[in-house]
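A single protein chain has been omitted; all remaining protein chains appear in their positions.
Showing chain A:
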Amino acid sequence: MTTLVPRPPQPQQPSVPPQPVPRRAEEDTAVPPRADCVADSAGGLTFDVTETGESGAALLVLRRRDDGAEVSLPLTPVSEGRLRAALPSGVALPEGRWDAYVRLADGEPQRLVPGVNDLRSLVDRMPSGSLGHVAVRIPYATKHGNLTVRSWLRAPHAEAGELHVGERVLEVRGRVYGVALGPDAYAEVSPRGGDTAPLRAEVTGDAPDFRFDVPYDELAEGVWDLWLRPAGQAGPRVRLARLLDDVADKKAIFTYPKAELRGAHGPVEAHPYYTVDNDLSVAVTARSPKGPAPKTS
């Protein structure tokens, strides 16, 4: 029952060789540069950029949206008209949204647009967790049609799996990575903001798999975040999240029915949802006393 300290990630080759993607040469100068992305199951990414014809060094630049931090990756020719950059799983990419650019010679970085994202290796991903952390990078198209990489780096990590919505409880199943699940393990259902103390839920299951029940009846109106304490109070506090697949934004796709409850101040409804960071929370909101709440969220 020891907490693994995250080690500095080791450089490591992608386990699946990236596939060159054939494509007609229809680019002209007015078309923004485009990158095809291939993900490997270890969390590495390769970017294939259509060559613009300019000579000189080329870099693929990832710039984090909130603080402007940059990671530059060399682009090297792989075939006629194609440049490739690799972001191996071992190269740390702190959590956040990283906008992708290409920078040619000393020119201004140009925003990349997504081409073909081959993310099949990310579906049903089951990393070993043996490095003590889980690294996830999912390329996606922004609402403006640009290429951005969403990165998560969790050490340790509690992956949310199946959720079962009951009348009075929500059963949460998951798997823990990078830390042992000890006999003192429990889950925290923690109110966001305010002074209310977190609720404690008993954790069962065969390590590394776990399950616990969120008692809907005991939740006041508001948002409740779910945490795992795999080693009890003395160990780390691990946020439950769903990260190990190819879906960059879970909120709209992984949705769950609402349970109708009698709250302290009238009827309420509760439902689990994924936040914009793909962390798992429960929302409890008042519902109109007349008629059932809509079935969908």
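Here is the rule we go by: a residue touches a chain if its C-beta (ideal position, glycine included) is under 8 Å from a C-beta of that chain, and two chains touch if they have at least 3 such contacts; residues count from 1.
The rule is short, and it goes like this: contacts and distances are computed from a predicted model.
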Choices "ATP-binding cassette domain-containing protein", "Aldehyde dehydrogenase", "D-inositol 3-phosphate glycosyltransferase" or "Branched-chain amino acid transport system permease protein" - which one is the UniProt name of the chain not shown: "D-inositol 3-phosphate glycosyltransferase"
Residue, one of A:118, A:188 or A:213, that touches the chain absent here: A:118
Touching the absent chain when the full complex is considered, from A:209, A:246 or A:277: A:246
Absent-chain contact - pick from A:110, A:146, A:255 or A:275: A:255
Touching residues on chain A - with respect to the absent chain: 19, 21-24, 26, 116-120, 123-124, 162-165, 246-247, 252-257, 295-296
